[in-house]
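Every protein chain except one is present and positioned as in the full complex.
Letters are used for the chains, namely A, B and C, taken in the order the chains are written, and counting of residues starts over at 1 for each.
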Amino acid sequence: MNAADQRPSPDMRVRLGTLELRNPVMTASGTFGSGREFSDFVDLERLGAVVTKGVSMEPWPGNDSPRIAETASGMLNSIGLQNPGVERFVERDLAWLRTLDVPVVVNVSGHSTGEYARVIERIEQAGGADAYEVNISCPNVDAGGMVFGTACGPASEVTRSCRAATQRPLIVKLSPNVTDVVEIAKAVASEGADAVALINTLLGMAIDAESRRPKLARVVGGLSGPAIKPIALRMVWQVAAALDIPVVGMGGITTAEDAVEFMLAGASGVAIGTANFVDPTTTLRVIDGLTTWCRERDVARVADLIGALET
Amino acid sequence: MNAADQRPSPDMRVRLGTLELRNPVMTASGTFGSGREFSDFVDLERLGAVVTKGVSMEPWPGNDSPRIAETASGMLNSIGLQNPGVERFVERDLAWLRTLDVPVVVNVSGHSTGEYARVIERIEQAGGADAYEVNISCPNVDAGGMVFGTACGPASEVTRSCRAATQRPLIVKLSPNVTDVVEIAKAVASEGADAVALINTLLGMAIDAESRRPKLARVVGGLSGPAIKPIALRMVWQVAAALDIPVVGMGGITTAEDAVEFMLAGASGVAIGTANFVDPTTTLRVIDGLTTWCRERDVARVADLIGALET
Amino acid sequence: MTGEAHTHPRSHPPVLESTPVVVNDRVAEGIGLLVLDAPLVATHVQPGQFVHLRVAEGTDFILRRPFSVHRVVGGRIEILYQVLGRGTRQMSELEQGDVIDVVGPLGNGWTLPDDASHALLVAGGLGAAPLGMWAERLAERGVAVSVAQGAPYSERLVARELFERVARRVEIATDDGSAGERGFVTGPAERLIRSGEVEVVFACGPERMQQAVANLAAAAGIPCQVSLERLMACGIGACLSCVVSTTEGLKRACVDGPVFDASTIKWESSEVPPKH
Partner (left out) sequence: MTGEAHTHPRSHPPVLESTPVVVNDRVAEGIGLLVLDAPLVATHVQPGQFVHLRVAEGTDFILRRPFSVHRVVGGRIEILYQVLGRGTRQMSELEQGDVIDVVGPLGNGWTLPDDASHALLVAGGLGAAPLGMWAERLAERGVAVSVAQGAPYSERLVARELFERVARRVEIATDDGSAGERGFVTGPAERLIRSGEVEVVFACGPERMQQAVANLAAAAGIPCQVSLERLMACGIGACLSCVVSTTEGLKRACVDGPVFDASTIKWESSEVPPKH
């Protein structure tokens, strides 16, 4: 393996439409705050992109506590998109992120079709983000969220109105809680989404047998972590095979090898979510591991892995 | 805890429609063979019911190997309903099971609506089973299987034709790979299903990064085991809340506490699947554990747990 | 004295440290003492801060577990833990020489109001853990320390020796009367607060107990700080799993707490669900 270190560094760049990333490794929305929270552990400028926590027009209080529960190889969360609203986000978080040399993808939430677009417009007024990720798949809010992501009609509508609000790359984040994810992906692609991100969390539930109560105050929440990786990989593979636009893959990635698997399945970028909680340096570990992985196998461009699964 | 042992034994019986079980613990189809394979480890007459491997009219060869892959807290399988056909099943397996004092639930597969009903008719001619479980949710076969279970129309149709073929309890086994499991459950209930069983496996995929190949010859397979428990619990809870007919819950159950959680969520019976592979005596451990659990907490009837979740 | 308890000097940023296990002893039924060789955390940790432990390295997914730093001795940190579930069971199996990784120091610790010369520490059960270092520190600073400590039974009075060593007075209550008076720690706490001697209260334990103590302090017109437990995923302010309802809105226990000015807490908010 020492010999490997002498070999040339692989080209780690990938593209999501017009957005070029220095490497494929992004953060998964909601698991990395606005990036600043992780800056004691991670040099943010090494990341492919920072994807922010979801932001809505007005402040959202989120759901009652308890909001998380550990499950076998995963966790449930019912945070419920708690955020201080776009004004505060622009002033405090976006302004800070803009001082860094890293692409910023703002994850956008809304109670209504119109709200998504208004959030984007507000950010555009403030100078814009490098890309927007439209979350039509949060299982943790009653109005909004997943309801937009589980049927083609609403998914198209949200995409159309966001598309009208910005020229910048628009990534639509899909829900896995559907019969046919390809159908939804096609619907948003045909409305001008530049890329799709998947998967968001799977709707799940945990019960404390002793107290006979749900472990989450909201009863149900979103399942994430290694447990869902097989489902995420399958959906990435299905969508990447059916669509021409790039796919950002996520769901349980904790190692460079996981990232390779998602890229082989067709992902152009990958995002690290729940694994950040177990090891706050996971993003860097995956970037370094991916680079080494390519170098040791004479993969000249990491992009050569995209969709290279041999079936 | 010694005091607990002095307390009266709880009544462990539960009902699935007209089918009475001596306890709620069943086997999950496809993980327990025809029961005989486990008879070196399990006294089958102690089980709530034996649910057989899926049987179709003609022999099915199943899918190519490799057929399984281990994943985080779970496994994928793409067995593909390999079975020797109903004739051989009746002669060899059913005849043997009938010599035992345990309810036998025959899991039924088909390539077409008509095939399901014909399998049931053939078994009825041979004296019948104690109940039928209609598998409209296998993700591992191209024709048949999941395609019947992911839309209301085909699900209703299969149920209707099976209902016409037998007076005995009819359990319809639902797919979790749907946007709205309640809708499908309602559709099959309205066609006369006596109970629903859920969940079957979630469609997933695993990749070997090194060889760039899928780990399963069929590429995709069904995810089972503890990883899926939160999704299974959520679906059981949703369906039990929406329907009047009993629910058989399964997905990752390995302990008596897991079984309690499913019952609290609304399951009248529970099935043990993948856990049988890790410990062939899991079914007995769960029965004994459930009995102790009830006794120690002065739960007089295990049936009192059904749907007793406090939300 | 009120807003002030919230202005914390920016404490040292947390680090990720690989720490060898020096000692892992059972100190009472279901309670362990874990001593880690953690020079970086040990140098910077303030009383009331916590660490986020990866209790098992390796293949299987397990969230970190948050634990208060009970004491610092040289480059070592001591953690008192109660065995409850999967994570603490794995902790109890750690052996000398095993290496686990620690994120810390995290959160805001206790702060002493400028003019306070006599502090009451109220410790319910494992609530004694985050008060150990604090009792020592207060005593070093010449602040008089009174302690009200409660536990189910005598053997479970963790850190009792420490308190008896540094405190002017330790009053004990146990559920079964096997040490001190029979009853809850709120009994002695109430007497000590009512005595008029103490000028500030620091409480940790079950949330209902903390609330009762906060009410007693409020009634007596003295400031009170509490240390709240919430389920925590990240431990560093990013995931919003650990929120606490306060008069100033939702706060994160991991970075805005775990120590809060009790007068700001909206107690109706739900704590960690009780353990069986």
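Everything that follows uses one rule, which is that a contact is a pair of C-beta atoms (placed from the backbone, for glycine too) under 8 Å apart; a residue touches a chain by one contact, two chains touch by 3 or more.
Keep in mind the model is a prediction, meaning the values are calculated, not measured.
Asks: With the missing chain put back, one of B:Gly149, B:Gly225 or B:Gly289 would touch it. Which one?
Replies: For the chain that is not drawn, the touching residue is B:Gly225.
Asks: I'm checking contacts with the chain that's been left out. Which of B:Arg46, B:Arg98, B:Arg122 or B:Arg213 qualifies?
Replies: B:Arg213
Asks: Which listed residue, B:Asn107, B:Ser161, B:Gln238 or B:Asn276, touches the chain dropped from view?
Replies: Touching the chain that is not displayed is residue B:Asn276.
Asks: Using the touch rule from the top, list residues of chain B that touch the missing partner.
Replies: For chain B, the residues touching the absent chain are 30-33, 37-38, 40-41, 53, 61-62, 64-70, 73-75, 77, 79, 82, 208, 210-211, 213, 215, 217, 225-227, 254, 274, 276-281.
FYI, only the chains that are shown with their structure count from here on.
Asks: So which chain is farthest from chain C, going by the mean of the CA atoms in each chain?
Replies: Max centre-to-centre separation from chain C belongs to B.
Asks: Give, as an integer number of Å, the spacing between the C-alpha centres of chain B and chain A.
Replies: Using C-alpha averages as centres, the distance is 34 Å.
Asks: Between chain B and chain C, what is the gap in Å from one C-alpha centre to the other?
Replies: Their C-alpha centroids are separated by 47 Å.
Asks: What are the residue numbers in chain C that touch two or more other chains?
Replies: 60-61
Asks: Can you list the residues of chain B that touch 2 or more other chains?
Replies: 72-73
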